[in-house]
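Here it is, the structure, as C-alpha cells.
For this view, one protein chain was removed and the others were kept in their places.
After this line comes subunit A, so read on.
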Amino acid sequence: MIDTKRRTLLKGSLSAGALGAAMGAGLLTPGSLLAAWNAGAFSAKDPATALKALLGTDLHEPSDALHIRAPEIAENAAKVRITVETEIEGVKTITIVAPGNQVPLIATFELGDKADAFVVAEIKMAQTGDVVAIAQTADALYSAAKPVQVSEAGC
C-alpha cells in the first residue's frame, strides 16, 4: 500500500525533474523507478490475459502504420531479431508478444518523451507462428503481426 503510493509519487515527479536529480545522485535503481514489473501480465498463459493485465484491455486494431520486421524463417529460434516501428503519433508503449510461447508476453517498452516509436529486440520462439507488436496511445491499442517459421524450439 505504502509502496504503491510511493511509486505513484515517483511517477508524478518524473516530469517535474525531481526524479532526474535523484537519479543523477545515483540513488535509484530501475526497480524503484518503474511502475513495478507486471507479474500478472508476465505469468499469463495467453496473449489476451497478458494484454488486459498490462495495458488494461486486449482490444487492438490492426494498423498498416505499425511495422514489425522479423525473419521469415528463423535460423535460430532462441534469437529472433524483431524490429518494431510506427508513424502513429503519441505512442506511449510498444509491446512484443509471441502467442505460441508458454509465456506469451516477451517485452514491453515505455517510451520517454524524447524516444522515437522504434525498438529492436531479440526473442525466443517456442514454435512457428506470429510475433505480434502492440503500440499503445492514449486512446487505443494498434497491432501488427508477422509470421516466423522456426525449425527447432528456442525456449
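Some notes on this structure:
Here is the rule we go by: a residue touches a chain if its C-beta (ideal position, glycine included) is under 8 Å from a C-beta of that chain, and two chains touch if they have at least 3 such contacts; residues count from 1.
Operating definition for what follows: contacts and distances are computed from a predicted model.
Only one chain is not pictured, and the protein name UniProt records for it, out of "Thiosulfate oxidation carrier complex protein SoxZ", "ABC transporter permease", "Aromatic-ring-hydroxylating dioxygenase subunit beta" or "Multiple sugar transport system substrate-binding protein", is "Thiosulfate oxidation carrier complex protein SoxZ". Touching the chain that is not shown, out of A:48, A:88 or A:103: A:103 (per the contact rule at the top). Although one chain is not shown, part of subunit A still touches it, namely residues 14, 17, 19-21, 23-24, 29-31, 33-34, 37-38, 42, 78-81, 98, 101-103, 105-116, 118-124, 154-155.
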